[in-house]
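Note that one protein chain is taken out, while the other chains of the complex remain in position.
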């Protein structure tokens, strides 16, 4: 930590700050500039919070100079984490496609979609059984019945399954059916849920909250990892801004920014990140080009009959056309732009 | 719903939209303008989601013209809800002060704070036992031990207690100790938690999420109320913006905006809404002037030793000075500006 | 400036940063922590920009520890600036009311409004002659004709006039007619315009840009003041956020935040800050309570016929009722809450 004192801070106030820091077993380093005095804090920062010093008399600003996350950082582990899901490796250089309907609605719908997305090259089937919905009057998902249908889709197609878990009490149940546990945007800071999925060894897909900073996203991953589960896949899915023509603003800046400071893989969800089916294809290609480790795309055999997210789902024809381009672009990327991030 | 067709939409597409709507047992009303055709949808909107029509060929825009919330709306109940907490009425015209530390830290701290805030006029003691913290390495609260200390503070001072519940599994336990269950900002869309507190009859303090719209806040209240619990107090606590000099941007616009369309009381938390102890006093007065039904203020006997939120807590002297002004302004408001909201 | 090196930065890189800084005639102060090396920069910061150091090898972060503004800061002038506009003092403790229509439309409208707002206690008449409009097809203001009508309103009522200047080329002309030159939100960073109004000695009303930080607002004031014009009134008018129920989010946090670090007065515009006439009254009272030096309110004799901003204008009855409360609250504030900002 670096403590900047106010212009003309009294000697007594400076000494009080130093004494206060020493109480916590930390050392200080004093530097008097022309206008300001600066106090460096040396030692383990976890003993003392920035705010505790900010309130002392004569203090102008306090800066944390160390990152607050450890296990998820590149400093802790320099090589990329590769998350193995059955026979698929996420973070290993080849982007992986997650696709499927917003919600599991019935056997016909989920099986048809599963076969279709598999045919076009997806490796992971997404589908919601427990659905977080803004309105209590909207379709809330099929629950356990939905999990069973997902299991059936896996048995028939061989695709791995990702589905959302909303409640720590459901982690055990859902772990029996899913290959990847999804922690949704609205749950990114549900810390009990993070701890619960952290106590399993299942891969976790952690979606960025609607107004989460990069630090907050990584701190939520740190919760999972500090419980012992290193199998974390991050997911950018759009942030909330003032913008009027898309449901969210897809923030692709975060992909290389995460890759620089963390070893965890990060995929992109252009369906939620745009909220418009006509924008999904161009933003999918952009996500591949920017270096994402995968895509998560909402697909529905008949979007106009979807019980949720109809507006952002692709139909079979649209998804097929997108996948042809995506697969080619992945090939191009592997040849020409393997790693554009300099760590 | 109102469906606006694209300029020059084909007759077949218009007819297809009409037929599609009729399938759901709804009626339509056709209006052909000079440039656009508009289709009004008549009947219960819950049968059909806006997105399902948006994706049909030839459709330009779909507007929902009805509010999505029911039980929490002024149309459902025109008079204000007054939430009774022991001998205190919230929403009855006299703003109520909630005060206390961010976290319960030890017996001495919570009892001293309780007596102090009571002396200055607060009616409800706040204090966190289960704390949602961005970092897994930060102080996470005393848990059950904290609840017991809060109970002791109630027994000694007679103040009512509000404390946060983060997990549906904890609702029963916390209900034994608290008079009001707080659903925090990060949990505003934890729908299982909303349902769980909705199944009790305890008053619920529902804090606005960091990037929640007014509609989303009221829909979360609707979750609680649709489970049978009408005792809901809303709380504005600042939203996340680009602003650099305060932790959050306190959005006082929402107070009269909520009061206009909902019968629920709404209080304001200037401590989180600014994140700076030096801004808490002026924004508290602003909140009373704008018509809030109460304030929630963080107070700590020694802010520099607080284990969380040191930077935004008032000490005894600051809180005392604030309360003298607040009480006077409440008196002024009751005399001169009883209801500046025209419903 | 404080330069934080990366963990394990090479000695050569550290020395290179030090040498680079010395080239600019600045001194350095080295501090080696357990994990990081920190280099303090001592001397005039204007010689070197933060970004120039950020790009050097081995540098992790660079912090500016001095504020970038000078003339507008409390450190430069500790007592409040009081801006005299004819017989009215802005910033002297008594909030001043600016009121009038969005646009000057015709003689009858502006004179009627002027007499009306004067009767209820406003001291400054606002009215746009040159209007910044999003659409080229919207009413663009009466131009010179509007200025003449404002002059007439001043002659008849004795009110002072504030009107917007959009172009450096118009500063001279508008200065002949107006008592205060308004720099609108969209022009807050029109630096040529800031310099041009800075070269006059007319009071300037500087409105915060829609996404301006506090620092940017004060730097724009610094532009005006560095040209020799110290007569600056700041104005908060709402910022752009994701919020859906008000045109902008009125940010009252900025009022005490500005008062703490700058000597300039700051007023609040609840009409643009909410965009809804039904929210103007409660937010006006909040602005007085928070400590604003004045209010700017849009008023129109017949809002439904207004050529701009119809939705946020008060009619005579609404404005009269608001002013009765505002004047009483000003009286209360002068008695009980003179200065709630501790500088």
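Letters A, B and C mark the chains as written, and numbering starts fresh at 1 in each.
Simple rule for what comes next: a residue touches a chain if its C-beta (ideal position, glycine included) is under 8 Å from a C-beta of that chain, and two chains touch if they have at least 3 such contacts.
Because the structure is a prediction, the values reported are computed rather than measured.
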From the list C:15, C:106 or C:138, pick the residue that touches the absent chain. C:138
Thinking of the whole complex, not just what is shown, which of A:171, A:221, A:290 or A:306 touches the missing chain? A:290
Contact with the hidden chain (one of C:6, C:240, C:260 or C:336): C:240
Which residue, A:9, A:169 or A:257, contacts the hidden chain when the whole complex is considered? A:257
Contacts of chain A with the absent chain, listed as residue ranges: 211, 213-215, 239, 241-246, 249-257, 260, 273-274, 276, 278-279, 281-283, 285-291, 325, 328-329, 332, 336-337, 340-342
Absent chain, residues of chain C that touch it: 20, 46, 49-56, 68-69, 132-138, 166-169, 186-187, 189-192, 210-211, 215-216, 219, 222-223, 226, 240, 277, 303-313
List the chain B residues touching the unshown chain? 2, 4, 7, 29, 31, 33-36, 38, 40, 42-43, 60-61, 63, 65-66, 75, 240-242
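Here, only the chains that are shown with their structure count from here on.
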Copy pair chain A, chain C: interface residue numbering same or different (half cut): same
Would you mind reporting the rotation angle for the C-alpha fit of chain B onto chain C, rounded to the nearest 5 degrees? 180
Tell me, please, which chain's centre (mean of its C-alpha atoms) is farthest from the centre of chain C? A
Averaging over Cα atoms per chain, report the distance between chain A and chain B in Å. 26
Can you work out the whole-Å distance between the CA centroids of chain B and chain C? 30
Residues of chain C whose C-beta touches two or more other chains: 241-242
